[in-house]
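Encoded as structure tokens, the structure appears first; notes follow it.
A protein chain is absent from this complex, but the other protein chains hold their places.
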Amino acid sequence: MGRMTFVFRRLLLLVPTALGVTIITFFMIHLIPGDPARTILGIHATPRAIAILHREWGLDRPLASQYWLFMDRLFHGNLGMSLYYNVPVWGLITSHLPATLWLICYAAVLAIIISVPLAMIAASRKDGIRDHVVRAVPLLGLGMPAFWLALILQTEFAVKYRLFPVTGYGTGIPGHLHAMFLPALTVAIALCPVVIRSLRASMLNVLGADYVTTARSKGVPGPRLFVRHVLRNAVIPAVTVLGINIGFLIGGTLIVEQVFAIPGIGALMINSIFSRDFPVVQGIALTFGIMVVLVNLLTDVAYASLDPRVRFDR
Amino acid sequence: MSAISLSRGTGSPDSSPPAATAERAQPRRHRWYRQPALMAGLVIIGLILFAVIAAPLLTSYNPDAQNLNATLLGPSAHHLLGTDQEGRDTFARLLYGGRVDIRVAFIAVLFPFVLGTVLGSVAGYFGGWIDILIMRLVDIVVAFPFFVLIIALVFVLGPGERSIYIAITLVGWVSYARIIRGEILVAKRQEYVLAAQSGGLSNLRIMGRHLLPNVITQAIIYAMSDIVQDILAIVTLSYLGLGIQPPTPDWGTMISNGQNFLTTHWELTTIPGLAVVVTGLGLSLIGDGLADLLRPGQ
Partner (left out) sequence: MNGGDSVSQPLLQVDDLHVEIASRRGIVRAVDGVSLEVPAGEAVGLVGESGSGKSMTLRAILGLLPPEARVTAGKVLLDGADLAHLDNRQLNQIRGPKIAMIFQEPMSALNPVMRVGSQIAEGPLVHLGMNRRQAAERALELMRRVGIPDPERRYRSFPHEFSGGMRQRVMIAIALSCEPSLILCDEPTTALDVTIQDQILRLLARLCRESGTSLVFVTHDLPVVAQVCHQLAVMYAGEIVERGTVEEVLTRPCHPYTLGLLRSAPDVDHPRSSLAAIPGSPPSLVSPPAGCRFHPRCKFAEEDCTVTDPPLRLIDAGHATACLHYERCLDELRTEGADR
């Protein structure tokens, strides 16, 4: 069985989860106390507006039928209309998605750049001074609110020293790289504690392994030893941990986008919450859910690619 | 398994020999004070708890009391940490806000703990279709980023303390369920469980009195990091105006109020944030210390 079949098999296994995601997103509307339409419309609740929403969401029909309606429209790419912008939700999401994807990837790369050397420093001399210093970093990082860090970084480096734009996404790739540096750094720092911990643990494991001794006994020089023997093995569990925590990473982008006014789906979601634009909130929640499911699939594939002991026809 | 469990290499899926389990069942209480991480964490949290509980003793100001003649004052003898743009004493708001945030976080962690433990025990002990069902549910909830689900739920339920509890419970139970289920899968093969079963004890009794006390420690360790996560969620929601509603003081609202003055009065935003970081530090130390203590590694 090849890689393609593996991916296909995994995708199939994800279908129930994806379905579940749609069910939960669908159900959100029914958690609203009272008449959902009235609550959502808030001060704009006119009998006519309420009636329109009732019809659109099929609120008078039995639950199963509502869900069917929901899924039917979903498969036609119809996530409803934004109450605030009066455009299809789908279009809104697709236009805002690139910025968020940029942020996520940029943050992941920065997190790796920061974490790998730190983990290496810590693992090279276990329980030494450097190890303890590196291990202290996650302790501080885990408790740090992302938006607070974002505000501080923004004030210092963007407002005070004018090194970066205060808000916004920038234009063109160099523009993006420049404008998104602080936001990506914020998200990366939020992710680092977990990555450093797991990378350090897996490196310690690997450094003590027999095959590293064998490689040393072959006289393999330092750099090659580190890359081909230690790192190559240490990344495997780290990839899994990164994958598991990707949800955490993605969640962090929400508030960071808000602070830095990045036009991504996170900021869109928050603003839609403020403007009580339910269809958009629902649509974005669904998008995030599907995104995480896909990332988990990617993690599985990456893991299987990296570790030959995991055969593709498992 | 939660990320923390993985990195500690705990919770091995294969059954551990009886000796190791017996050792885990009796933590080395006589040496807990020797763990530096645990002690440091307890000291930090102890000080913070003392400060917020003894707030009326430590400050005479009312955290809600506005004094428009004394706005945006820097730290001084009258106002230890200065005042905000409505003349409220920052130190008082810090202490009383801490009360609210810590109280809400500690209560908020209980519900998912209980719910997750119950569901995880049932899934792990009985197995079969109920296990599959619960685990599917876990997979689905986990598919959403934690904060996305929280904020969506709070939006739907309306802002405020009650929504926070409901949202965190609905989203947070999954980690506990996973941990407890994993532990029970291992523990239920141990001899003392087989002995209890052959002795004719009811499943409920076995789960409650025999299994649970042994497996609960992992959940407690996780709870420490969960409280930190909850504090962050609460503070973030409040920053956005969706969490603790004014005029109740809270660290997140303080950060939000202060953000317009970052270049001039940076302490208004920085100090509450530091409070969150230090609280998180203390709790993480306790969690790490407990993990080291209760897992006699070599």
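Lettered A and B in written order, each chain numbered from 1.
Definition applied: a contact is a pair of C-beta atoms (placed from the backbone, for glycine too) under 8 Å apart; a residue touches a chain by one contact, two chains touch by 3 or more.
Fair warning: this is a prediction, and the values are worked out from it, not measured in the lab.
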- line: Note: the excluded chain touches shown chains A
Chain not shown: contacting residue from A:F27, A:Y211 or A:F274: A:Y211
Message: Considering the whole complex, not just the chains shown, which residues of subunit A touch the missing one?
response: 126, 209-211, 213-222, 224, 228-229, 232-233, 236, 306-309
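Operating definition for what follows: only the chains that are shown with their structure count from here on.
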For subunit A paired with subunit B, centre-to-centre distance based on mean C-alpha positions, whole Å: 22
Message: Can you tell me which positions in subunit B touch subunit A when the two form their complex?
response: 3-4, 6-9, 136-137, 139-149, 151-153, 155-158, 225, 228, 231-232, 235-236, 239-240, 242, 252, 255, 259, 262-263, 266, 269-270, 273, 276-281, 283-285, 288
Message: Touching residues of subunit A toward subunit B in the complex: what are they?
response: 16-18, 20-21, 23-24, 28-29, 31-33, 39, 138-140, 142-149, 151-152, 155, 159-160, 194, 197-198, 200-201, 205, 237, 240-241, 244-245, 247-252, 254-255, 258, 269-270, 273, 281-282, 284-285, 288-289, 292-293, 296
